[in-house]
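One chain of protein is taken out of this complex; the other chains stay put.
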Amino acid sequence: MITAGIDVGLENIKVVILQDGKIIGRGIGRTGGAGRASAIESVMASALQEAKIEAGNVEKTIATGKGRYDAAIAGEQYTELVTAARAARFLHPDADAVVDAGADETLIASMEKDGRIRESTINQKCAAGIGTFLRNMADRLEMSLEELGALPPADPAGITVSDGCVVFGEMDALSCLNHGASPKEVAEAVIESAAIRACSVIKEPTLPIGDKILLVGGLAKNAAFVAALERQAGIRFIIPTDAEYAGALGAALTAIPLS
Amino acid sequence: MASFRECAAGRHRYAEEWKARTGGKVLGYFDTYFPEELAYAAGVLPVRILAEHEPDILSDKWIYASCYPAKDMINQFLKGRYDYLDGLITSEGYCQWMFHAYEVITNNKPELFSHYMFFPDYTEASSAKIALHSELEVLKGRIEQWTGKGITDEALDNAIEVYNTNRRLLRKIYELRRADRPAILGAEAMQVMLASQIMDKAEMNPLLAQYIEELEDRAPYEDRIRLMLVGSETHDTRLEELVESLGGNVVVDELDNGTSYCWNEVIPQKDRLLAIALRYLGRPHNPIKDCNWLRRPQHIFELFEDFTVDGVLVVKQIYCAPHGTDNYAVWKILRERNVPFHFFERDGSIPVDETGLRLEAFMNMLRPGLTRLAGWHTPLSI
Amino acid sequence: MTQDYRKWPEFDWLSGMIDWKKAEKITAGVDIGTTSAQAAILCDGQLFGCANIRTGVDFRKTADIVMERALGQSGMKTEDITEIVSTGWGHQNVAYARRSLDEIQCHAKGARYMYGPEVTTVVDLGGQTTKAIRLHSWDRVMDFMLNDKCATGMGRNIEILCDILQISIEEIGEKSLDVKMDPEPVSTTCFAFADTETIGQFRTDFRAEAMSPNEIYASHLFAVAWRILGTIGKLQPLDVGDITVYKELAFTGGLAKNPGITARIERELGVTALRSEYDPQLAGAIGAALLA
Partner (left out) sequence: MKKGQLWETRPLDSWDKAKELRAKWQKSIESKEKVVGQGNTSFVVDWQVCFPAITVIEDNPAGSMIAAKNDPFARKSRLACEIRGWGREICGYHGTLWGTQFLGYQEDGSPFPKRKFTVPFPCICDSHTKRGEQCRAFEPIPRWANDYTCYIGEYDEEREKAMLEHRNYCSLKMINEMERVFDQKFDDDKMIEMIRAESTIAQYRQDVSYYMTFKPAPLTVKDIYSFYTLGGLTKLDPEETVNFWKMFRDEVKWRVDNQIAGLGTERYRWMEAHPPSWHYLKYYRYMEQYGAVCIGSQYSNGTPMERKPDGSLVERAYPGFSKDIALETREDEIRYMTGLDARAPHHFKQDEYLRPNALNEFAELYQVDGAMFGLWRGGVGCNMLRKEQAMKLRLIGKSVLFFEGSQPGDRTDLDEKRFLDQLDGWMEGQGLRKLED
């Protein structure tokens, strides 16, 4: 069976095409606002191209993500929570929990042995927008997201910026920059504050989350952020390849019953 | 002075050392409605819980709050900074955030002696003193039970005397700050106030008396713009320091851990508990207790006049409901009486550029012509 | 390279009418903000040259570049300027300035120059802060109010939002006005909430009628405008007891160029803001030059 999963996130659209439990095609592109419908179509087209199949070959298309209702081609929609858990189970059959850190939302879901979700937490509104924040700070600091992600850990005795929210964080970062801190130092402090915010979500669950924890979503690609998060949370994450496609993969998997 | 500043900065160390030295019990308290005299008479050291600002990943699990002091207090407790405490106390209607913090902490640390004290909101009702008196009896009984020994009248008299002396000395510092060119600036004075809420008062009083003598001989500072600080309690002196770096000086405050803490004394009478109850019912109230909403604004205005203040800074913590609800009354009286003021919100961190802009513009508005030289540079203290 | 939606155009300008060598007094003001930086050079109180650029990562370098661009091909050197005053967040990074002044004074002074002496209320819509200033009839600040701490960064966020929504920053304002009726604003608490909610507006399943993109821009900009109204409203009233008098209003700063925001503020206040031939972002720099 060939199924397609579309993850319409705040910043990016991700598509995965799955054939009998194997990924045969992927696509990624910016989400945007008004032009979202055509963006979804073109990302889908590139994924189909990679999979070397026609749209007609896809039996079922499932959408997930904040913009899941914008994908007109999708027959069904699932929330990110469900798709993240499905993908985690697929990528790592004994995963105990999955953390999805994206542009806007950070969530953690712990799972039972049979794959059902035991407990889940989504970030508070004040901790929203971590991914977007990092991207915009990189832009403000005139470095690429890749450069930002390659930074070493922050100096514990160095400058810090507010871990309250992106608003205060940005204000503090600009203050530091203004008072002569180097862009690199500021970037490190910014990553640290973002990790602290994300960490408060990871620390939230009441029931045990186990020790095999997957990290997926766009931020999983940011090595500096991941290192800071691991240090703050005291967790070694399992980071699958193509972590940012997890949502789309999970969506494609929902067509297959949870066994 | 070094000792007061050190004490305020390394706030946990003093109590830890005191405990090791005396073997006594330490009781944490959140608010200034708790009659410390009762604990002190039982040989217990009352220590005020103060917030710091540091990265916090622990408190969000326990509390949904936008109030940084409440969150930070929980954070500090969970990190074990307050492990030296033997008990914790809070009182009715101080503020919901502190109450919430109290609840979370006592639920996390059930081994602590804890008491939630009733304090009438309707302070001027003639039954209020009876109700509070009865509550103080309950509290006295609980402390006696906890420490295992009775609180004698002599001990109470002594505690009242020690506390009254301390209040008198602290007010003396405020008196010195009334001078046209005071020898002490706001940040330093606030450090003394913070220290007084941490230290054993009997130990502090002679040091304080000596310190005041030194102050009287100290050379005055240059002419500075005189500001007054009104609003949510502050647990550090960064705002005062920022004001000073810009050429101003906070000469007086109307803060729960400033003037309101030391403004009135216990007038001794035979019924000691009633004497104490009357002191706390009659103190300058914080917004929640100021039930007729006329006294606090008037009190602020009186302080403004007394201290020949140039302008008032009304600063509240983000999402501080009591001060938020009192803003109207405070702004109204200040505007009606043509008192310049500037209102802003603060949080754990003070963004130096944004706050510096406010302060500088405000001071320029009060006394135009104060300009800074290019290259002026505030230290990074975020 | 894909289109960068958030970038607004920089500019520099030189007067062709003034011979600076004949000027008695040349002053300059440099306003280094968090998002944009401006320089203005005045010859005997007349605008001679100016520049407006995006603030880079290095505030010192930005200060140098903006002055260089203001001087342009005029042949004037920094040394020829009698007095240079810096202002703005990055004021201490202007190595060639002798003095600095606070932004409130500078914006007030600049607004009176640009919009006429009748200005009583100046609203500066900057990258990080929103400042509302009330002036006495003489050039003195009566009262000023900055945004609530949570409402910081509203200006900068319009850039971020345009990038996310893939709409040009120069068009979003006009487009947002092209709606039949303003929808309810999104969250007015902070830009992070507002952004999340704005993105969510695209969700089509629950509402009977989907919102058009223009309505979505409108609901976001309306929220920004509403937030600014709160800041203006907290100013000391001009007449005791009447809080709604907003006579002679002038907008300055980058967002003043966004009609989606200014038109909504004007509508809610029931006033028409003053217009000026100068670029509203120059107010701080011109004010600083005037105060030099």
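Annotations
Here the chain labels run A, B and C in written order, and each chain numbers its own residues starting at 1.
Note that in this section a contact is a pair of C-beta atoms (placed from the backbone, for glycine too) under 8 Å apart; a residue touches a chain by one contact, two chains touch by 3 or more.
Keep in mind that what you see is a predicted model, and the values were worked out from it rather than measured.
Within the entire complex, contacts from the absent chain reach the displayed chains A, B, C. For the chain left out of this panel, the touching residue among B:21, B:149 or B:332 is B:332. Summary of contacts with the chain left out: across B:52, B:135, B:236 or B:353, the touching residue is B:135.
Touching the missing chain, out of A:36, A:66, A:135 or A:179, is residue A:66.
Take chain B: the residues that touch the chain left off the picture are 61-66, 92-93, 95-97, 99-100, 103-104, 107, 114-116, 118, 120-122, 125-128, 130-131, 134-135, 138, 287-288, 291-293, 318-322, 324-332, 343. In the full complex, chain C contacts the hidden chain through residues 148, 150, 184-189, 193, 196-197, 200-201, 203, 206, 226, 229-230, 233-234, 243. For chain A, the residues in touch with the chain missing from this view are 66, 78-82, 85, 109, 116-117, 119-120, 122, 124-125, 206-207.
Heads up, the rule we're going with is that only the chains that are shown with their structure count from here on.
Most remote from chain A, judged by the distance between CA-atom centroids, is B.
Interface comparison, A-C against A-B: more C-beta pairs in contact at A-C. Chain centres here are Cα means. That of chain B falls 40 Å from that of chain C. If you average the CA atoms of chain A and of chain C, the two centres end up 35 Å from each other. Residue positions 126, 168, 171, 174-175, 178-179 of chain A each touch two or more of the other chains. Of all residues in chain B, those touching 2 or more other chains are 347, 353-354, 377, listed in ascending order. Taken together, the chain A residues at the contact with chain B in this complex read 124, 126, 159-164, 168, 171-172, 174-176, 178-179, 181, 192-193, 196, 199-201, 203-204, 232-233. Across the complex, chain A meets chain C through its residues 10-11, 30-36, 66-67, 69-70, 104, 125-126, 128-129, 132, 136, 140-142, 165-168, 170-171, 174-175, 177-179, 183. By the touch criterion given at the top, residues 318, 335-336, 340, 342-347, 353-354, 357-358, 360-362, 364-365, 368, 371-377 of chain B touch chain C in their complex.
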